[in-house]
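Left out: one protein chain. Kept in place: all the others.
So, chain A:
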Amino acid sequence: MATDAPPPSKGGQATSPATPSTEDFIEVQESAEFGELRRSYRSFAFPLTVAFITWYLLYVLLSNYAGGFMGTKLFGNINVAFVLGLAQFLTTFLIAWWYARHAAAKLDPQAEAIKSRMEGGA
């Protein structure tokens, strides 16, 4: 956690705390604290997006070009295609849950700290 970030400038906005100036935004954007927030967001969301899109496309491509494999019956009339389709549902639910947990634990506190400092409420 980067706690050594310089506090954002409050100059010139004492009377209207909710409207930080352009300089404030640039300063915050360059601060280590914001860099940390950006990193914990992007390093979670970007690779995960690439991963689930790849997994989904893999499933579409298998449906297209590996019909024999997808049609293999596993139990009763349930074949590989169905199991993989249901697995897409399962991974979607899991990723949603995982992101919500990550956001509540990591992103919200960092975002809240920066926001309240910028709006002069901290």
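Here, contacts are C-beta pairs under 8 Å (C-beta built on N, C-alpha and C of every residue); 3 or more make two chains touch, one makes a residue touch a chain; residues count from 1.
Going forward, contacts and distances are computed from a predicted model.
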{"item": "Chain not displayed: protein name in its UniProt record (\"ABC transporter ATP-binding protein\", \"Cation acetate symporter\", \"Carboxypeptidase regulatory-like domain-containing protein\" or \"Oligopeptide transport system permease protein\")", "value": "\"Cation acetate symporter\""}
{"item": "Chain not shown, touching residues in chain A", "value": "18-20, 22, 25-26, 28-30, 34, 37-38, 41-42, 45, 48-49, 52-53, 56-57, 59-61, 63-65, 67, 70-71, 75-79, 81-82, 85, 88-89, 92-93, 95-97, 99-100, 103, 108, 111-112, 114-115, 118-119"}
